[in-house]
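Note that one protein chain is taken out, while the other chains of the complex remain in position.
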Amino acid sequence: MIKTVLVANRGEIACRILRACSEAGLESIAIFADNDAGSMFTELATIAVPLVGDSIAETYLNQAQILSIAAEYGADAIHPGFGFLSERADFAQAVIDAGISWIGPSPKAIEMMGDKMTARMTMKAAGVPVIPGEEIESEDEATMISDIIDASERVGYPLLLKASSGGGGKGMRKVEDPTNLEEAIKGARREAIAAFGDGRVYVERLLTGSKHVEIQVLADKHGKTIHLGERECSVQRRHQKVFEESPCPVMTEGLRSRMGEAAVMAAQAVDYVGAGTVEFLLASNGEFFFLEMNTRIQVEHPVTEMVTGVDLVREQLRIAAGEPMSCGELMIRGHAIEVRLYAEDASNNFLPAIGPLAMFRAPTGPGIRLDTGVREGDLVTPNYDPMLAKLIVWAPSRPEALQRMRRALDEFVVLGTTTNIRFLRELCDNRDVISGRTDTMLIDRVWPDGWQPNHSQSSLDAALMVAAVSESAGLHRVQTQDVSVSEGPVSPFSTLNRRYP
Amino acid sequence: MIKTVLVANRGEIACRILRACSEAGLESIAIFADNDAGSMFTELATIAVPLVGDSIAETYLNQAQILSIAAEYGADAIHPGFGFLSERADFAQAVIDAGISWIGPSPKAIEMMGDKMTARMTMKAAGVPVIPGEEIESEDEATMISDIIDASERVGYPLLLKASSGGGGKGMRKVEDPTNLEEAIKGARREAIAAFGDGRVYVERLLTGSKHVEIQVLADKHGKTIHLGERECSVQRRHQKVFEESPCPVMTEGLRSRMGEAAVMAAQAVDYVGAGTVEFLLASNGEFFFLEMNTRIQVEHPVTEMVTGVDLVREQLRIAAGEPMSCGELMIRGHAIEVRLYAEDASNNFLPAIGPLAMFRAPTGPGIRLDTGVREGDLVTPNYDPMLAKLIVWAPSRPEALQRMRRALDEFVVLGTTTNIRFLRELCDNRDVISGRTDTMLIDRVWPDGWQPNHSQSSLDAALMVAAVSESAGLHRVQTQDVSVSEGPVSPFSTLNRRYP
Amino acid sequence: MQHEFKVDGEMVEVTVAKDGQEWILGNHVAIISDNGRIMVKQPDGRTSFAHSAKVGDTWWVHFEGHIFCIEKTEAGSIDNDSDAGMTAPMPGKILEVKVANGDSVEAGQLLLIMEAMKMEHRIVAPDDGVISTVNFSPGDQVQQGDVLVEMTE
Partner (left out) sequence: MQHEFKVDGEMVEVTVAKDGQEWILGNHVAIISDNGRIMVKQPDGRTSFAHSAKVGDTWWVHFEGHIFCIEKTEAGSIDNDSDAGMTAPMPGKILEVKVANGDSVEAGQLLLIMEAMKMEHRIVAPDDGVISTVNFSPGDQVQQGDVLVEMTE
């Protein structure tokens, strides 16, 4: 039995989980760093407890502090969300040792899948196809460089350097030819150390023209392990997914069942429990290769929820409480697309942007879901990941879903902070996106010299007119309440007296 | 082929249709009365054309004016939404005569179903069971009163008086015993004349303890007529639906196919084309009786969309354009509930309320859909129907849908105008609603002396503190932009000059 | 700071204290967030977020799914609202008047019928009493807040 869930995360995924807790009738605890006081997710929990400390290491990554809050406030389960401590086997173990339910797989499963090199080897042993490449065991910089240079000859170009502890594109480098290899190794290693405290980097062949297709799996403690179909997440910039959909446009029933079987095998190989994702590269000839397994809920889980009708977070809560999963037979219906709204300048190499959300008006209407942790008036700071929201649409068919996404993006108004909304909107008009011929190189291929917005002179003129009218009429938007004491002195005493007339 | 759709409606349903047009790649024309300038729906159309006139009769019901706008702006189809002209056979005919596609069934079908007495007779002839009752042909008040008094002896009490041209509870009266009959007849007749210009009233037995269950049908011009399962809309106040769900909690496969068959038969009896709804009363013994057919899209259509995955408005557009419907086999998944948010005082006999939407913050998150035509800052006026929004939730099961609805209603903040949100929230905690033992008398049965909010003294105290803090801090919310010219004189000339530095 | 409010027919005097960013009342603490949100810390450690907006003299407060309309009144003023005066809930037209001056009526008795938003609304007596004034006749247009009928007890 679980009664109180501590959510060891922030932002939109914390909101997602806290709402699921509230719907499941569970009490919830949010934890928040100083710079998150007032963030939306803190308002959705039964109680919100401040974290002491300035850096992420001192707050959201601070295992001891989080465990002591869990003990003090009586949490009997911890949901890690994604990122932060979600794939830290030592934290999962510490949670379990403290007598608290860990909403996720066993520490052993996290460990085996979390180290990308170990995962490759485990999968090879289990008979799941892996990408041609080589594990590199050395940790010392000089040895690593020479080992990788050796391996690169065997693997061939173009190749990918990947941090063994990596994720989210951090510590990853694409290398086209040997001249840039050494600089790339150094950069990947440095980024990996900064992000994960582990500089190990390995080499994989870069399979150009292939699709990123991943299978959602769910396993309960009653021996049931199922897959919930696939998501295609080929469209990526800087190895960050930006456009995700389900089903994959080229999927067939036969391929889905082969990939689903491989994913279930992968999960069973590590006695997996809970929700997880097995990522594959799908080559244009229909061959697929294991990439990695994410042992947590994923950013793009909503597209699976929209097409399968399964509430993945709710199932996570059920499974952690020892109940059997509630899913019946797999029933995939219609088409779902998610785009990730980042505070970033798509016209300038996707550099993260900051600023106030002076206006934040999300589109509404049937078939539209917005998962976000921000609202109008919030400030986008450089402290955390620049993802502001996930916009998800569902429609009976893929063309209708794309049409709905275009309409939704056109209606989405975010002012005060640069975002990639327009980039996403134009992506929906790309020929290959429309036909479903998406692969992991799409963005580089379509915009080799970077993307620039395609607005017409007449739109710009209209915008100039709007600026002139706004300026003339004094439409200076009030961003926050004017909080000032308006009258009289403030009493040091407080009372509430009723009198009946 | 349809290129440009004129939407002859306003508010949330106009928004719903205009968005569907935009997603279908169609141009759209909104028409709006003076007091709707600035309403949300006017912003979603390709062009918005003002209607001349003050009253509803002069604007949204003004057939000649609407047709002349359609001609002037090149509309090749008209979508009437619900209410207003949607069930006016003469308007449908005039549209068709003007060479414009009517997005709805034939004028003949509207006429046969629109007159409730004719519909009863048509259904009886087609073998569809109807409620025990009697048609009353007289129109003169005195004759009608005496005819109804005679008929009431045969029909028995309690009984319902219904306007033959009625809809939405207007011109309807429940009569418990003969003493109030005459006053009720007069009231029903007066209301019917005011609302429909037709005072004919007929009598039906009031089947207490029965459920209102309706079947959604869809028919295209290629000879395909299907049903999309049922909606239960038993929970009504003053004969207005407030809580609608699909599936009906007591539905069985067998009953659904029998009711579905009867609904398809009803549609085919009038050569129906487009989306329509056949309403039934379902008695506790499993017998069902035809109530009426709504020959238009219905307010509660979203619950069917959520469980079947069919976009009904999009199908309407397809069917009107002569295309076959795109629906495959009926696939009902999970459970959807809709509640109607009215600007009304539930604690005072559901009297309509007016005021500013000083704050209007809708709940968000997975499985939640809001269909609305208003936004923060809008004014609720007495000019139109007091429905502000429809909140729809979907979840894998009925208990989860109810939990989600509770969470959503708790998060829904509307300040400045009295609404029924709290009433709806407490409805979700009612024992009979939880168990699905809902019938059309539920509200009267549960709150025979009217509803009062159940807040605790401690919530009230907290609210008083919040008021005191708000007052002390001067949190006087700015409701609209301060629009005033801030500097310099306004030029009579306008120019735009570029210079390159 | 001291304020006087009227809520549910009751007059309440509320004095809140301030300590830094925190507003205090008994063992409740409130902190003003932006955009109309106010964080309320309850004695049991739970935090809730209230929303408030002022329209005219009335504070509308949303707290834990409940909505309260709290009227700000001048400190020390007496409650001279005549609750016995039945007012029009919204603009509309009088259809029927069922009582006349001097009639004794019982709580719940139908006084008049008005039409608004195309629906008929029944105005009933809130208490037992005697009708002292009837201000409108059938066919009259009324505005929101117009006193329709006055009663003495």
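A few notes on this one:
For clarity, chains are labelled A, B and C in written order, and residue numbers in each chain start from 1.
One rule holds for everything that comes next: a residue touches a chain if its C-beta (ideal position, glycine included) is under 8 Å from a C-beta of that chain, and two chains touch if they have at least 3 such contacts.
Just so it is clear, the model here is predicted, and its values are computed rather than measured.
Though it is not drawn, the left-out chain touches A, B in the full complex. For the chain left out of this panel, the touching residue among A:Arg190, A:His222, A:Arg258 or A:Arg445 is A:Arg190.
From the options B:Gly25, B:Gly38, B:Pro178 or B:Pro399, the residue with contact to the chain not on display is B:Gly38. From the options A:Val52, A:Ala71 or A:Val413, the residue with contact to the unseen chain in the full assembly is A:Val413. Across A:Ala37, A:Val52 or A:Leu351, the single residue that touches the chain missing here is A:Leu351.
In the full complex, the hidden chain is touched by chain A at residues 169-170, 187, 190-191, 194-195, 238, 345, 348-349, 351-356, 358-359, 361, 382, 384-386, 409-411, 413-416, 418-419, 421-422, 425, 453, 455, 459-473, 475-477.
Against the chain not shown here, chain B presents residues 38, 42-43, 45-48, 73, 375-377, 480-481, 483, 485, 487-501.
Definition applied: only the chains that are shown with their structure count from here on.
Shown here, the protein chains touch in all possible pairs. By number of C-beta pairs in contact, the leading pair of chains is B-C.
Note: the chain lying farthest from chain A is C, by mean C-alpha position.
A separation of 39 Å divides the Cα centre of chain A from that of chain B. The centroid of the Cα atoms in chain B and the matching centroid in chain C are 29 Å apart. Taken residue by residue, chain C touches two or more other chains at 1, 12, 14-16, 18, 25, 32, 36, whereas all remaining positions touch fewer. Shown for chain A are the residues in touch with two or more other chains, namely 481, 483, 485, 487, 490, 496.
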